[in-house]
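A quick write-up on the structure given underneath.
Complex shown without one protein chain; remaining protein chains in place.
As written, the chains take the letters A and B, and residue 1 is the first residue of each chain.
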């Protein structure tokens, strides 16, 4: 055999010789029980908790969703404040496009026929005046309603206030009807169409389920018990499911969430992946630290008179903003999270022998015997080592 | 040497003595091959699948994005139903702000000059009447168009129906033009500006790429092959890329998603992080379980007549809602996921000796020999143990 063959052989030996640990079999039931028990605990954790409860073998994806809403209904109001009027959804739902968020008008303060002109301010300590000297031309009080013209005019027979350039007459928003004007909007219904996608899993679904037909959809109304699949909701029902009273909420307004939960396990029950609806009030009712409670905003309809002057009808609209919030996470088996979790489990299983050894060498009656057979010491060198070590470890 | 030095030394021995496993080298090629092969499989999985395919060494972040859109174009309609009319984007795109979602009007039913007044209902089994007794004052049918006044009026020369208080004349939405009125809106173009941020990685980017200059942007039009970087899209092109026909979709309306995918690998190709556009129809065409197919909504323009009466032009608008949906995940190397995945791999590598041992002691010809050298039994104690164990394990 040549030298090169020898070199190659030793290299092959280096690569392919298998080095295995030498082991000692201890035929002790107690130690064995501890060992198996520890293994069992780790395995139970993995199978039970990680796999079944947490589904850690899955990768997840968040939902992408589209929502359209369509409100139906009308209200006829006939109160002393206002002339009789018929309101349909075109008049009372803003914006009209049927987005995921829509506002339903329930109460309002209307200020018709405002024009760009001048009028005396509301009387407050800073606006009440005696003569024109008290009013500064161009003064611009952020709490006020316009820019002062410098004149002091009669607000009423008894009070004079500074005149302002503004949209006049000024809005008097303190006379909000105590019973919501469009209280009957509680009977409006809203059809919610929602399509979702989990892109990672190429999974598409709609909230209108396949077994539901058109005729059912024309007449149904959502009810958690009797009609859980119907995508048509009565506003009153939504509000009451959120634990609120529509009539109470209608006066000052508020924000109501229609939460659609699409959480799904696509491994086991892709067929059972359907939306779960919940409802909750999103704004705060807390009266303590609450500036401008409820929900309102102002908008105007602009007109032109025959002589070309612009006028507007200002509306301070109180109502309920409904927000459709779609969320959810889908999980599906994937290799990487599975491997990572199995790996972590294996790492814990590798702790088991260490624990068992510790138990065996600490608590067993025959621990001396076990230790003698399991552990060998470098005895003949011990002295030499010990001498050198005493110098090293010593406390001189 | 004093006792305390001894105590200290034994303590130091306890901490710093190194306990290593005793091993047996088995110079068998077969066993070695099995060992190396198993190692190879684990390493290949890690390098190939985890690192290259899944990029599990990266941490990820979701995109934060802003979108503005600007539609351009105009249409001139000249049909028998309506007087000639010029429509620009101000008339036909709702809302005007250029948000991530915009609606382009393609077809409409217009009901001009509606006023708050009274008119007979459309004839249906529940509204046809013979005399006033058939109509109930204040009756409020959710399927109807207003609140009944209690009178029975002539709807036509042959039919009498209950009169309602409503916006009159009532809208007749059955006469929807069969060919979309604003079919020419297919030539509208939309400029989409999209800025994105991955906050975790402090990475910002726009869909208008740096090498693109203003003059190109003024004349270009998106085309997947010839102009993939142009952010100006012809509506017809968008719809056809989504596999739909604009003319067909324009009649009843629909919802179209403009999906912008910003998925990026920031380790290797941050320069290649650019948007990929796809288009798909988001609403359902399924005729079976589809209530109110297509996409439409009603809005009104409010006017005041010279004598101060409010009138409105009601428009039932059919059209295509375009939704720009921006999504994506960026990945970048991070320590924690790398460590976790390496750890899992190491855990699997620690399985390899167990597998090899099993192979060696089960399938090799010399397994007896290997077993004898690898495993030792507590032989002298065996009998004593065995006696006690027979009592324990036995089946008496």
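Definition applied: a residue touches a chain if its C-beta (ideal position, glycine included) is under 8 Å from a C-beta of that chain, and two chains touch if they have at least 3 such contacts.
These figures come from a predicted structure and were not determined experimentally.
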Touching residue (missing chain; options A:179, A:218, A:276 or A:377): A:377
Selected from A:92, A:127 or A:166 as touching the chain missing from the view: A:166
Interface with the unshown chain - residue positions in chain A: 1, 5, 8-9, 12-13, 19, 21-29, 31-33, 35-36, 45, 49-50, 54, 56, 62, 94-95, 101, 103, 116, 138, 140, 142, 145-147, 165-167, 255, 257, 282-284, 288-292, 295, 297-300, 302-304, 306, 312, 314, 321, 323, 325, 327, 340-341, 343-348, 350-351, 353, 356-357, 360, 373-378, 381-382, 385-386, 389, 392-393
Interface residues of chain B (partner: the chain not displayed): 13, 15-29, 62, 64, 66, 68, 70, 72-74, 76, 84-86, 88-91, 95-99, 187, 189, 191, 193, 195, 199, 206, 208-214, 217-218, 301, 303, 305-306, 311, 335-336, 339-347, 350, 366, 369-370, 373, 375-376, 389-390, 393-395
